[in-house]
Structure formats: C-alpha cells, structure tokens
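Please see the structure below; I have some questions.
The excerpt is restricted to a subset of chains, each kept in its original location.
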C-alpha cells in the first residue's frame, strides 16, 4: 500500500512538474536579465582616472537600487509561487492561463526597472515610479487570479495545508490595493512610493516565512 | 509487479526527461527575451516632464502588443508541446531533429516581434506583419512534423491517449494554412493579419483545453 500511494503521488507530482520547471526557468531568467540593464559608464575618451571611474560607478546608484529592489521582489514572488504549488497536484487550462498571465507580468519587470533607473534623477521621476509600482498592481492582480485557479478542490494535493491556503487567500487580497497605494503615492513623492514597495516585499517575505511554518 | 512496472516507467520517463527539460529551457528563455526588445524611451535631454515620459511610454504600444501576442503564442505552444510529450516515452534521432526544428522556430520569434514593433506605425508595416505571420507558417509546419515524429508507435507511452492523438493530428493540419491566410491578409490590411494571429492563439488555447480533458 505504501507502494501504491507512492506511485499515485509520483503521477500527481508529474503533472505540475513541468509547469514548475517552466515557471522556475522564467523566474530565473527574468531575475538574471536585470543585470543587463547596468551599462558600463563612459569616462572621458582615454578612460579617465581611477577616481573618475569610481565616481561614475557611484553615480549609477539608481540602477543599483532598482536592481536590488526588483531582484528581491522577483525572488519573493518565486518563493510564494513555490509554496503555493506545493499544495497543488493537478493542472488544467485555467491554471496554465493564470500562471501565464503571472509570468507575463514577471518577465515585464526588467522594463519598468530600467525606466525607473533611467529617470530617477530627472523631473520625470514621478511617472517612472508610478509606472514601476503600477506594474506590481497588475502582478498582484495576476497573483490573486493564480491562487484562485490553483486552490480549487480538484487540483489540490491530498496533503494540502488548509491553514496555509486560508492565510494565503486572506493576505493576497491586500496585494492589489497596497500597490495601488504605492502607485498613487508616486504623485506626491517618489521616495514614498519606493519605500512602500520596499516595505511590501519585506511584508511578503515575512508572510511566507510565517505561513509555511504553520 | 507494481514495482517492476514502476521501474520500467521511470526508465521510460527518463528518456524524454532531458528533451523536455531542454525544450522547457528554450521556451522559457525565448519567452523572457521578448522583454529585451522594449527600449527605455528618450524624453528630451534633461529627462522631460512626467507627462512627456507618460506619453512616450504610451507611444510604445506596438511593442506592448507585440510582446503580449508573442508571449501568449509561445506559452500556448509550450502547453501543446507539454501535452504532446506526455504521451511519449521514448526518443530517437527523428524526434530530436523535429523538436530541434521546432525550437529553432521558437527561438526566432523575438526577432519578427521586434521587426513588427519597429515598423507597425510606418508605411512598411505590411511587410513587417507578413514577416511576423510568415514565421508562424514555418513554425506550424515544424509543429506538424513534430507530432508526426512523436506519435509513432514505438515511441508512444503505454498510457498514451488515442483520442488525444487523433484530435491533435486533425487540428494541427489546419495550422499551416491558417497562418498562410494571416500572411496573405497582411497584403490587404495589417490589422486583419494580426487579428487572425490573435484569433488563432485563442483557438489553439481552447483546442488544448478541450483535447486534454477528454
């Protein structure tokens, strides 16, 4: 009987296996492509002095901020994706579609990150920050659709955690309005908007740390 | 006996395992590289006002259309690839070759997408749309070769679904002529051509949703 259970389980595993592998690939590539946005600074025609290069590298701080924020945001989303699918055994067309929308949002992240880094020190910074936060409003909505698709009875794994599902459904409802707040905050102050985004990924990080240890 | 079946099955699994892993990688990378085509707009020398940046971001709509259309097209192709190989247990040189041709077509997609996005608002749009749809004619032919290679008796898994195979073979015959129609439509009107492409990926999405639930 142990045997048969295992056979059934490994069959169930397999169905989400390639969905997870594909999603992992997309997450991994999106997170790594962020570095392509960093451009080697040009210092003078003959290369300039070491000090000039050092200053030029420091002057790129908006790119570093963008890289680190987007990196950890994508990483946390991956950890959530991982924790959610641990409770799912079967896939169907809706789950594939919801997952697809989510992945589209995630592959898009390097673009608003680039826009933000390019315009953070210009008068257009507010629009760039709004575009950046606005992207996460869309991603938060996609994440909500994704858990609604994933946490349907026929797809759930037999050892799915009821407590985890309930908590996740609850905390994910705060996603879209929180990022909407960050987007609106960009009208007032760019730093406020980015601070909300940073607080939010720390919030999501602690949420998953708590929820998976129930 | 359950034991032995499992041993045999896991051996059979393994043979397509790395083919699937490699293909997943190529699909995942091709779908994520689409975002590299989006370029940060340049607004004035000092950065311009937030409104100007907003307008510049909106003016890039052909790139967004291209990104979304190509993203879902590649995603649907991945779902089909996934559903097809679920019925296959063994690989041989022909399947590797047919899969290779298919993957070549898929890695190529970001290029016609770029061309389309660059020329959609110019007088050369018809050629760009024809080049875009034409790429999918080639991919549809590759997909047809791929299922002919995959659905041969010696390669099939013992639990392959006869109904799925028959339906897939039938619906895939419509692939090349449909995309040829989209390519020819580009001569008359660009929007007509792109509309056919969009209708087609919705058609493929519903096809796979129906076929896998038989």
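Observations on the model:
As written, the chain order gives the labels A and B, with residue 1 at the start of each chain.
Simple rule for what comes next: contacts are C-beta pairs under 8 Å (C-beta built on N, C-alpha and C of every residue); 3 or more make two chains touch, one makes a residue touch a chain.
The structure presented is a predicted model; accordingly, all values stated were derived computationally and were not measured.
With respect to copy number, the whole complex recorded in this structure file holds 4 identical protein chains, 2 of which are shown.
Following the convention adopted for this analysis, only the chains that are shown with their structure count from here on.
Subunit B is reached from subunit A by a rotation of 90°, derived from superposing Cα atoms (nearest 5). Chain centres here are Cα averages; for subunit A and subunit B they lie 24 Å apart.
Looking at the complex, you find that subunit B touches subunit A at residues 2-3, 6, 20-21, 24-25, 27-29, 31-36, 38, 40-41, 43, 46-54, 57, 67-68, 71-72, 75, 78-79, 82, 205, 208-209, 212-213.
Contacts from subunit A toward subunit B in the complex involve residues 3-4, 7, 18, 21-22, 25-26, 29-30, 33, 36, 92-93, 96-97, 100, 103-104, 107-108, 110-111, 114-115, 118-119, 121-128, 130-131.
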